Each structure stands twice: as structure tokens, then as C-alpha cells.
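The other protein chains are all here in position, but one chain of the complex has been omitted.
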Amino acid sequence: MKQPNRRIDARRSKYVPPLVVLVVVVAGWYALAYSLDNNFASGDGSALIIPPPHQLFVGLNEATVDRIAAATWISLSTAVVGFMLAIVAGMALGIAMSVSRSLESALWPWLIAIQVTPIIVLTPIIIRVAGASFGARLTVTVLIAFFPIASNTLFGMRSVSAALHDVFTLTQASRWQRLTRLQLPAASPAIFAGLRVSAGLAVIGAIVGDFFFTRGTPGLGRLITFFFQDTRSGPMFVTALIAALIGLGFFVVVSLLRRLLVSPWHRP
Amino acid sequence: MAPSIAPRRTFLLLAASLVAVLAACTNTTSGGTASGSTPDSVTESATPANPRDLADVCISPVVVQTDWYPQAEHGGIYELLGNDYTVDAQRGATTGSLTFRGTDTGVDLEIRAGGPFIESPVVTEMFLDGGIMFGYVGTDVALSRYNEAPTLAVFNALTVNPQVILWNKAKHPKSTTIADIAGEVAAVSVFGDRPYMRFLVSKGVVPVDKVDTNYKGSLMLATDDVAHQGFVTSEPFRYTNLESGAIDTAYQLIHDAGWTSYPQNLAINKLRLDALRSCLARLVPMMQQAQIDFVSSPSRTIATLLDVVQQLDTTWSQSAELANYAVATMRQLGIVGNGNTPTFGDFESPRLDDFIARAIPILREQGLTVPDVTASDIATNEFLNPGITLP
Partner (left out) sequence: MAVSDPAIARLSNVGHHFGGTAVLSDVNLQLAAGEIVAIVGPSGCGKTTLLRITAGLLAPTRGEVSRPEHRIGFVFQEPALLPWRRVEANAHLLAASDDGSMVEQLLSVSGLADHRRKWPHELSGGMKMRLSLVRSLAARPQLLLMDEPFGALDQITRNRLHDEFASLHASQKFSALLVTHAIDEAVYLADRVLVMSGAPGRIMQEFDIDFARPRAAGLRYSPEFTSLCGAIAESLQLQAGRA
């Protein structure tokens, strides 16, 4: 086999499988939409339950776009700010526990307790206490998202080899230098693994948590239920798609940062 | 297309005896044009043989998709159910002979419970399942779904919407209107993003920051000092019979606050109008009469309702006391009533057009695509017997 052919083969094997899956998914979507009994029994030929891809934007008039935009802003800002706070809180907790074993033994069981509790179901209580405010939305998001960052930071900080610690001890490095130049860089692969999980959780916290925020302008979660109640399958799917895109956006940003900061040097 | 409503009513007022002739001349209707005020005088010009025989004009079973579990608001339909009915608890369907005043009409009637028994709103079900002849469709929903799921209301079972906003009377003795109570409580709880609440907000009746879409049907006043949506036919009674302590409630009908939709119309899939026309002509007057018969003497049908609820075996409960309270309340408040015209169950086009003018901006603001429709697009009196009136 000659070299150029092999390169084409390699390119093919990279792009063809995802394309095949995409085609299968879209075809499946169409098949589902058109196999449902009477899905198109409406007066104007639009779908009653599942809109096929080309009908996604039916009913997406200005007022609807405005509602989706407002909901996107609420959910996106909740997810972004909540994720930032979860990073700060998670890393602070992870670092604090890595520094002090007694702090770790005091906090760890509680963190586990928070982690295993489905925080979403506590949202009504959080709203009772904090009101249906942006702060309450952030609280839900942070509580859902911080744990993987905290535990992975702790794990990463602890994973630094004894020899590297000795190198820093011999140079009489300060605690701050040891933290910023040794432990945090060494922990960064683990922290990024935690970030990837937390990013998804932050989006879930912001969007699913929104179901419980029944006052004021709805976020994406509640808007989806409103569209569902009005049987507006197009806007409903578009809103769900935006929710998915936000999740994807978080994943891409975290992955890019990881590729920039960790991938060049890290070999798992 | 159905004739506009107002001219028709003028016809009736002019001379009932001329109507049949005129209607036949304009070729717009084949029934519902009888004169006289008793059901016995219901006539059908095309088939004079037996006016109570539906077998040759209707597909059996006649399926009615209701909007909720069986309750007194649906009494007029259950009134038409023969005693031979059976309940399919899986589907929430009750089926029996369609019986009018003791006479078997030759077809079956299937009444389907709504709520959790259906996956989609009633309108959607009507388009998904061709077997459904009638669905309960409020005027606001008819408008909001007109674009892709046009329905045509042929009979309004409830003239006035029984939906209210209610609150604890003892805690808020001075409040008599929704505007009053909205100024006193922290939240007005409703189910989802309801057009009527958007309307009340747009009119300044309820401040937007007090609207809470968290209502799930529970008796919230037992724990919260709020105002919430409910049905005047149910919640006030349930509150006074609360095990944890009776609560005296006060309320205002959203109808009286300006949201004047016809709440519970028997509507058909408009695309099937021609196919159903001859059946409707004979069946709709029976529905009119049955609703009147029910509220006049509800005991047999209430027993049916209670039995069906029991056989459906869900968390939904009814009692004879509640059902009787509902019937009495519906009569007392004019929820079941003739409205401004003597004909029972008709759509009054000034009211309907006025409501459409109020509702369309609200629905469009919600992002719904609503064409410029008029009363005759979504409702017709064509099949009603104008002579049937609630005494």
C-alpha cells in the first residue's frame, strides 16, 4: 500500500464513523417522527408530538425567540457563575483538606453526604430558605457541582510523589511555592477530570433545578415544560437543543483548557 | 363553513317557524333548527322516522375525551351513559349504550378520563386518535392551537368558567377580588404558564412578581398563606371539609375578572366537520338536554360518576356530598346556565369576539402563532336546538 492512500484511509476512519452515526441518528429521528400514528394529523401539517428535523423551527416566531433567549440567559448565567463558584469552592475545600488531615476527617463525611443526596430534590427547601432568587439557583448549582472538583483536587494534591516534595523541601520552598508550583500543577490532570464531570453537573443543576423556580421569568427547564403544556413540540425541541448545546459548550471549554494546560505534558 | 352566529340568533328571534325553511334555503345546516322548547319536539327533517336513532348517522362508539377525572362538570355527558356501562381502568374509558332519557340510541358512548390517562392535551389527542369525536376544549385552547389543530366547538357545557383564585377568608377578610388578595399575599399560585394569569398581569390585577407557577393541585392554604387557582365546584368544599381543620375560603371567578372564555366546550376536530355533520345534528341537541337533565336531577348520574371513579381506582376521589355541592354551585353561580340568550349551550358571538380580542394579544405574547380568527371559526351553534333552554 502506498503512503498517500494510507493517509486517506486514516482520514476516512476519522471522519466517516461520526458521519455515519449522524446520518443514522437523523434518519432514526425522521423514522420516529413519521412512524408515530397521526403525528402529522394536524391542520397545517406540523408535527403534534415529534417534529422532524426540518420542522424544528416551526412556530419559532419573535415572541417565542424572546422567551427562549430570556430563559437561555437565566440558565446560562446560572450555569456559568455556578460553575465558577463550584470551582472556587471545590478547589478551596480540596486544598484545605489536603493541607490538614483533621480538616479532611471532619469535612469528608459531610461532603459525601452532600454528594449522595440528590440535591435537586432539596431545591424546594433551598428556595424556602433563600427565596426563588439567583442566589438560590447558584446554591443548587454549586451544591450539585462542587464535589468532583473537591475530591479530585484532594486526590491530585495527594498524588504528588515524595521525591518531588523532597526536591522542594531541599530548596526550602515556602508553603505557597509548594502549593502553586508543585501541588496544583501536579493535581491539574485530576482537577480537570473533576471539572469535566462538574461542568455537566453545573448545567444539570442550572437547567433541571429550574423546574423548581416557579416565580419570575422561567429558565430553560421550566420553559420546556411550558412549551410541553402548550404542545409546542418545535419550540420544546429547540429549547432542549439549546440546553444540550450549553452542556456541550461547557464540555468543549473545559476540554480546550485541558488541551492547553495539561495535555501537552500529561501522559496518563 | 358554519354561518356566523349573530345573524343566526337574529333569525331565531325573528321567527322560529321560518328558521327551518331559511336554513334549508341557505344550505348551511341540516339540523338543530327545530322549534319548540321540549326535547320531545326535537326533529330532524332528513330522517323523520326515529329522531333518537343515531345508528345510521353516527359511528359507534361515540368517543368523548374529557379533560380530567370524572367529576360533576362532566355530568351532562355521563347523563347519556346507559346503565350497562363498563369501566376499563387501564385506559380510563367508560363505555355503555348512548341512552337518551331512557331510550337506547343504537350506538355506544365511550367517555374517556383525561388528566394522567392521556399523554397529551385533549386537543392533541383529538388529532392523534381519529376515534375521538368530541374533546373538551376551552376557548383559549381552541385559539392557541387553532393554527395546527383547529377545533370547532359545537356545544358549551359550562357557560361560565368555574375556575377561581381563592384564598383564606379568615386571614384576609377584606379581600373580595383577585386584585385585593394579590396585594395581601406573597404569591398567587397557578399551574404553569396560563394565559388567564398573563391576562390578569397585563390588566394590573396581579403583580408579575407574585405569580408562582408551582400549583400542582394540592390544598395549599392548609400550609401556605397564598392565593391559588382552583375550581369553585371543588376547592371551597374540600377546604371546609379539611381533616386538619376547616378553612373558610373566599374567591373570585376569573370570568368575573375578565377572562370570559367558554371553559368546557364539546369540540370536534374541525377537519372532520363534514363527515360528522349529520351525526352532530342529531346528537348535539341530546347533549344540550342531557346537561339540563343532569343539573335538574343529578342523583342517578352522580351515582354513576362515583362508581366510575371508584372503578378507575386512582388517587382521585369524589363523594356524593362534593358532587351535589358542585351541581348546586354550578346552578347558583350560573356556571351552567343559558347566558344572555334563551338557548342553552350556545355561543354568544359578541362575548366570544370580545374574548378573542382579549386573548389573542396574550397568546401571541406567549409566542403562540394565532391567526386572526373570529367567533365562527372556532364555534358554531349550527347543531344546537335553539329551543332547548334551562328553566
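Order of writing sets the labels: A and B. Residues in every chain begin at 1.
Definition applied: a residue touches a chain if its C-beta (ideal position, glycine included) is under 8 Å from a C-beta of that chain, and two chains touch if they have at least 3 such contacts.
From a predicted model like this one, the values you see are computed outputs, not experimental measurements.
Although one chain is omitted from the display, it touches the following shown chains in the full assembly: A. Residue in contact with the omitted chain (choice from A:Trp110, A:Trp176 or A:Trp265): A:Trp265. Touch with the chain that is not drawn comes from one residue among A:Ala10, A:Val167, A:Leu241 or A:Leu256, which is A:Val167. By the touch rule set out above, chain A reaches the unshown chain at residues 161, 163-164, 166-167, 169-172, 182, 185-186, 188, 262, 264-267.
As a convention for this text, only the chains that are shown with their structure count from here on.
For this pair, chain A with chain B, the centres built from the Cα atoms lie 45 Å apart. Touching chain A in their complex are the following residues of chain B: 120-121, 123-124, 127-130, 144-150, 187, 189, 192-193, 208-209, 211-214, 270-271, 364-369.
For chain A in complex with chain B, the touching residues are 37-39, 41-44, 46, 48-49, 59, 61, 63-67, 214-216, 218, 222, 225-226, 229-232, 235.
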